[in-house]
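I have placed the structure first, in the form of C-alpha cells, so that the comments after it can refer back to it.
Every protein chain of the complex appears in place save one, which is left out.
The letters A, B and C name the chains in turn, as written, and every chain counts its residues from 1.
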Amino acid sequence: MPKVAYLGPAGTFTELAARQLGKDAELIPVASVTEAMDQVVSGKAERAVVPIENSIEGGVSATSDALAQMAGVQIYGEYLVPVKFDLMVRPGTKLSDIKEVLTHPVAYAQSRKWLQANVPGHTHIPAASTASAANSLATGKLADAVIAATGASKIYNLEILASDIGENKEAQTRFIEIGKAGKPQPKTGSDKTSVIVELPDDRPGGLLEMLEQFAARGVNLSRIESRPVGDRFGRYRFNIDAEGHLEDEAIAEALMGLHRFSPKVIFLGSYAKADKSSSEHQGNNTNTSYHAAKKWLDELRG
Amino acid sequence: MPKVAYLGPAGTFTELAARQLGKDAELIPVASVTEAMDQVVSGKAERAVVPIENSIEGGVSATSDALAQMAGVQIYGEYLVPVKFDLMVRPGTKLSDIKEVLTHPVAYAQSRKWLQANVPGHTHIPAASTASAANSLATGKLADAVIAATGASKIYNLEILASDIGENKEAQTRFIEIGKAGKPQPKTGSDKTSVIVELPDDRPGGLLEMLEQFAARGVNLSRIESRPVGDRFGRYRFNIDAEGHLEDEAIAEALMGLHRFSPKVIFLGSYAKADKSSSEHQGNNTNTSYHAAKKWLDELRG
Amino acid sequence: MPKVAYLGPAGTFTELAARQLGKDAELIPVASVTEAMDQVVSGKAERAVVPIENSIEGGVSATSDALAQMAGVQIYGEYLVPVKFDLMVRPGTKLSDIKEVLTHPVAYAQSRKWLQANVPGHTHIPAASTASAANSLATGKLADAVIAATGASKIYNLEILASDIGENKEAQTRFIEIGKAGKPQPKTGSDKTSVIVELPDDRPGGLLEMLEQFAARGVNLSRIESRPVGDRFGRYRFNIDAEGHLEDEAIAEALMGLHRFSPKVIFLGSYAKADKSSSEHQGNNTNTSYHAAKKWLDELRG
Partner (left out) sequence: MPKVAYLGPAGTFTELAARQLGKDAELIPVASVTEAMDQVVSGKAERAVVPIENSIEGGVSATSDALAQMAGVQIYGEYLVPVKFDLMVRPGTKLSDIKEVLTHPVAYAQSRKWLQANVPGHTHIPAASTASAANSLATGKLADAVIAATGASKIYNLEILASDIGENKEAQTRFIEIGKAGKPQPKTGSDKTSVIVELPDDRPGGLLEMLEQFAARGVNLSRIESRPVGDRFGRYRFNIDAEGHLEDEAIAEALMGLHRFSPKVIFLGSYAKADKSSSEHQGNNTNTSYHAAKKWLDELRG
C-alpha cells in the first residue's frame, strides 16, 4: 500500500487526481505543496500529487517554485482532472438575490452567456482565483455568489445553485506525481520531459538562445512558464515541458545544450503524457537519424 | 487635484508608490486591481496605481490579466518601492516563543542567515506569498511568526520583532501608473514600451518567432511573463517590457512585426523608466540608421 | 530600333537570349561582359545582354563582379536559353577514333550513359568549362572530342557527331538584360529582386544575420552566390535573387534591413521572372498585412 501525499483538504480536485495512482494507494492530505514534497523527500510517502497548471488560471507558482528549490525530487507522471464551473452561494441565498458575482475574470468570461440569461443585471467583481473567490464568499460579506470549480463547494461549505455553466467544456487542471529523484520512467512513445532552466544574465537574447536549443533539434514545447529567480528584476528561470523522452537523442542533445548554456538547469523527469499523443520526433530528428550521424562521426574519427 | 485610485488599503507599498505621482494627488484606495482600473475607465479617477512585479515573488497575475482583458487603458509611468523584510508576530509573541516561521520560500531564503543566528531550531513553513503568510498568521493559529514586507504589519495588525533582516537589500516592488488610452508619454531617451502578445497556435516555434521580432531590430526585453490565454492548455500570451519608445524606429518596426505575426497584440504604452538608464538602440538600430535606410528605399522607388 | 549590346561572338547562346528582346532590336556583339555594360553606361546602347548563371557550371563570375563594381546600371529582365550538350570533334574525326573526351565534370556526368553505350573504353579529361574544352580541342592537340553546348561548334569550328546526349534535358543558361539605373520595371506578381550585399567583417555570424533579414519577412531566395570582396581572405559579398518586387513591403523592409546591416548594399533591380511563377508573399507577409500593421502604428502614434 504505497503512501501518497496530496495537497488537501479531502474533497478537492487534487484528491481526484491522487486517486488515479491506484486503488491501493493510501492518501495523505497535507497543507501545502512543499509539505507534500517534504513527505517524499523524508521518505514518509512514496509519492506526492500536486497541481501544476490550470487551463484557465495558469501555472501554480507554489509548485513551480518548489520544484526549482527542493532538491531530490522528480516527476513520474501527470494526471488531468476536468474542471466544471458552478454557481455557488452562501447557504440560503436564492438566484433572485444575486446582485454581485465574484470570480476570476477568465472564469467569468466562460460563464457570461449563462449569467446574462439567468442573472440579468448582475455585476462582476474580479478575484485573483476561483478558490480565493469561494473563500472570500464563505468568510466575508463580499458579493452574493461565486463561480468556482465544483470541489470548492464542499471545502468552503457553499451551496451549488447551477452546475457546469461554463462555455468551454474542456477546462481542466493538470497534476503531477512526484517521487524521489531516480531513473526516469521507461519511454512509451508518448512522453514529456520537464526541466527548469535559469537564463544567463550576461546577454540580452538569453531566452531566444535557450529556445533555439530546442528548436535546433526539432523539439516542441507544450508548456513554458516564466518565474523570477528572485534576487533582482530581470532575472528569470523557465519551467518547461518538452515533447519526448530522455532516451530520445533529440531531447538528450537539447538537454546537453541547455547544460552548457545555462548557469543552472534542473532535470525534473521524463514520463508518460496524460493525453497519450505521440511524442516521437520527426524528419531529421528521429533516433534513427541521430544514430546514423553518430556512426558516421565515429567512422570519421577512425 | 488629480484623483489617483490605488490598490489599498492605506498603509501598503502601493500607497507609497501612488504618492510618487505628486503632492497634490488625491489618493483613493480601492479593493482590487480591476476596480482601480475601472475608476480610470469610468472617469472617476485620472490615474490608477497597481503593482505589476515583485523582484522576489514575480509578476502580479491579477494586473497582467486585467491589462490583457480591459480595453481603453494605457501605462504612463512606473515607480519602484524598496521592500524590507521584517520578522512579525501576533502581538505578545516573544522571539524565544517562535518555533515555526511562515513565509514565501524566497523570502525565507533571504532571511535564513539572520534566523539561524537569532531563532535557532525554528522550522520553516512555506506560504504562497508574504502577504498571505501575514494574513494566515493574523487570522489563524498557523505558525508563530512570519517574514513579510514592512507594510504588512499595519494591514494585518502584527508586531515587528526585527526589521530589515533580508540579505538582499535590493528587493523591490514595481508599480505602474495607468490612465485612459491616449497619446504615449513623450520620448525621454530612457523609456520602455509595454505590450501583450498572444502567440499564434498553429505552429510550434511561435515564441521563438515572436522573440525574433525584437532581436532582429536589436530591441532588448527587460521583462517577459507568460500567462495562459485561458481557453485550453498550451495557449499563451506574453506580457513584455521592451527597451525603447514608440518613437524609436526599432520599436516601431518590431511592433508592426508583432501585429503581422500575432492574432492579438495590445500596445500598453511607452513611458519613462524608473531607473533612468538609457534605452537608445545601438549599432545599426539607431533612428539615424532607420531614417537613412528609409531615404534610400524612397529613392529606389523613385 | 533599340540597340542591344551582347557578349559575342554571333552564334552563341547569348545572341539567342538577346533576340528575345524583340525583333526590331539592333544587336551589337562585344568582346566582354564589362564592354557590354560600358555600352549601356556610355549611352551607345540602350540595353546589354550577358549570361549570369548556368544550371550546370554555376554563376558567371565576370558578370557577378562587374555588377558589383560598375555604377549606374540596373537589371530589367531575364531570359532562359535551354542548353543541349553535343559531342563535337575536329572536322574529320570519327566516332571510332575517340579515345579521350574533354569536358567539364558535370557535363561529363550528364553524358556518361550515352558515352558508355556509344564510346566504350574512352577516358574523361576534365576541363574548367565546356567552352574552354571546345577552345582547347580546336586549338590544340588535347583530346579527341568534347562535350559542349551546341553553339560552341560554330564558334570553334567543330563538327557535331551526336546531338543532345545529356540525360538532364532541362539544363539551361540564364541571361540578364541590363540598362541604365532608373525606375524598376512595374510589378507583375511574378518578380524577382536582385541585390549585392557585402558582409560586415566585424562579427562571425554575418551571413546568418544577413539571411535572417530575408527570412524574418518571409522572403525566399532563388539564388545566392558568394564572391570575394577582394581585399583579403574571409571577406565576402553575396549576389542574391529574392522572390518579389520593390513594391512588395516584405522586400522593402528586407532591403532597409540590409541597408542598416551591410557596409555596402547594391540594388540591381526588380523585374519579371522568366518562369512566370508567382512571387507574392504569403501568410503574414502580404502587402495587406504590412499595410494593416502600418495603419495600426500610425494610429498608436496619434
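Throughout what follows, a contact is a pair of C-beta atoms (placed from the backbone, for glycine too) under 8 Å apart; a residue touches a chain by one contact, two chains touch by 3 or more.
Quick caveat: nothing in here was measured; it's all calculated off a predicted structure.
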| item | value |
| --- | --- |
| Neighbouring displayed chains - absent chain, whole complex | A, C |
| Of C:Glu15, C:Glu53 or C:Glu253, the residue in touch with the unshown chain | C:Glu53 |
| Chain not shown: contacting residue from C:Leu27, C:Ala138, C:Ala181 or C:Ile224 | C:Ile224 |
| Positions on subunit C where the hidden chain makes contact | 32-35, 53-59, 61-62, 65-66, 69, 105-106, 109-110, 125-128, 168, 170, 172, 174, 204-205, 207-208, 211-212, 215, 220-228, 230-234, 236 |
| Hidden partner chain, residues of subunit A it touches | 182-184, 212-213, 216, 246-247, 252-253, 255-257, 259-261, 267, 284-285, 289-290, 292-294, 296-297, 300-302 |
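Heads up, the rule we're going with is that only the chains that are shown with their structure count from here on.
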| item | value |
| --- | --- |
| Computed distance of Cα centres, subunit C from subunit B, in Å | 56 |
| Multi-chain contact residues (two or more partners), subunit B | 212 |
